[in-house]
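Working notes, structure below.
All protein chains but one are shown at their positions in the complex.
Chain lettering (A and B) follows the sequence in which the chains are written, and residue indices restart at 1 in each chain.
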Amino acid sequence: MITAEQKPLKEIIEYISPYDRILLVGCNECVTVCAAGGRKEVGLLASALNLHSLKQGRTIDIKEITLERQCDPEYVEELVSEIDRADAILSMACGCGVQTIAERYKEKPVFPAVNTKFMGASQSQGIWVERCQGCGDCLLGITGGICPVARCSKHLLNGPCGGTSDGKCEIAPDVDCAWCLIWERLKALGMEKRYEEIMEAKDFRPAGGGGPRKIIREDLSL
Amino acid sequence: MKTQSRLEKVLASGALAVTSEVGPPRGAIPEKVKEKASLIKDHVDAINVTDNQTAMVRMSSWAAGVIIKQMGLDPILQMVTRDRNRLAMQSDIIGAYSMGINTMMCLSGDHVKFGDHPMANGVFDLDSIQLVQAVRKMRDEGKFQGGADIKSPPKMFIGAAANPFADPFELRVMRLAKKIKAGADFIQTQCIFNLDKFEKYMEMVCDRGLDEQVHLLAGITPMKSAGMARYMKNKVPGMDVPDDVIKRMEGVSKEEQPEEGIKIAIESIERLKKVKGVHGFHIMAIEWEEKVPQIVEKAGLFPRPVV
Partner (left out) sequence: MENFEPEIVAFCCHYCAYTAADMAGSKRIAYPPNVKIIRVPCTGKVDAIHIMKAFEKGADGVYVAGCLEGDCHFKNGNTRAKYRVEQVQKYLTDLGWEKDRVAMINMSAGMGEFFASTALEFTQNIKQLGPSPIKHFNTDGHQTAVS
């Protein structure tokens, strides 16, 4: 999923300070799972912004809505009935959600309330870790299911570098060396031989080097 | 002979090669490069010119290399993949070769986190093995990475690094084999302090017959003090300094420690000369270049062969 973290309140407050009526929009997908922008967080942020404005001696009108999926025009359409009563939109979805709103409601300013971080997985309750960089040409099939692009600090395709020690990456003792993990996994799978095959230089076009990426499924698009 | 490289000629002659390094200055001070190179010029076959070493901005390695070349010496252009993408690397290789540099080292480089620009984006468009492949492709096939032909391709003698001590140990020889397969002509190793372990590594290298396919130069670093030995052991990733080496350094007075460090370096060379597969030495005297001549002479590696 896509992970995110709430922005500092100070930054959010600065964005919305010129406005009296705010439409605060959460999303029921990834940001709900990583507890950054779901219904709960929308409520909390609304409450905090209220406390702030009351202290300032003013009131703001915050309308809370959490959409099923903010990166989907179909759901973003649901804001139509609310949009006229808002001066600005504050989105707690990932950057994709914020942009879907911006594209649909061109006349209203929209501000992000979270920092979108990375594509990751849940490691344990409350901890998320980066797992994929969407390189567009997945290598997991030949790297034992461990991604060198996202998890090696130097994105090496032929690692490990000389800096590993005790299975940890040179950048920090609490970061696993992706290539040590890959090697252990290849061993466990009896695929040691694969290690000696040189991985050729990566084509970065599918990774975004070829400009903004797009998927067109003609069987689905009408 | 694949190239005009003096290092290649020395190695081909069967003599033990000697290289050392010069770290370019952090400013436009060409005199500094000359000064450092002059200290070692008669005692080495070629001089590595480091590339933004420890991820700190310095005079570019090819520019410093050109200065050294103009002194009539033989620079080894180091190139890390951290700071340039494949376009920039290939153009720098052509540029350096056009200025007379014919030997290079392909490295991935320390992570930017360790330097003074931790906010910079590490490029790593290629890794060190892919850079070796790229340089060989330029030389042997006369082709760019994109597939186009190069008019008058650069002919570089290609080096790569090996760290016999990094984890996991079992991967070390396989990784060396990969670099050789990619096209490395010579290898310079990480500083060797744990000689027993290195000898074991070399046995494995020879068992696979890799010593026949590549010239391996053993890395030697004289230690200035017991403090430096401890620092290398504890703080430098992938460095193996055994306790008895540290004890030996601690066993003499502070004033005698530099001398002891040099003695250890010389003894190491003497011992490693006999190891099958070792074709020379790479002496990394960090900010202590003036000691290189003494080490080379006392280790019986002087004078250098004329090729």
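In this text, a contact is a pair of C-beta atoms (placed from the backbone, for glycine too) under 8 Å apart; a residue touches a chain by one contact, two chains touch by 3 or more.
Model, not experiment: these values are computed from the prediction.
Participant: According to the contact rule at the top, which chains on display are touched by the left-out chain?
Facilitator: Hidden chain contacts in the full assembly come out as A.
Participant: With the full complex in mind, choose from A:N50, A:Q99 or A:N115 the residue touching the hidden chain.
Facilitator: A:N50
Participant: Going by the touch rule given at the top, which residues of chain A touch the chain that is not shown?
Facilitator: 8-10, 40, 43-44, 46-48, 50-52, 54-55, 57, 59, 61-62
By definition in this document, only the chains that are shown with their structure count from here on.
Participant: If you average the CA atoms of chain A and of chain B, how far apart do the two points sit, in angstrom?
Facilitator: 41
Participant: Across the complex, what residues on chain A touch chain B?
Facilitator: Contact set of chain A toward chain B: 153-167, 170-171, 177, 180, 183, 195-196, 198-202, 204.
Participant: Flag every residue of chain B that touches chain A in the complex, lowest number first.
Facilitator: 82, 86, 108, 110-111, 113-114, 122, 124-130, 133-134, 145, 161-163, 166-168, 171, 174-175, 177-178, 181-182, 190, 237-238
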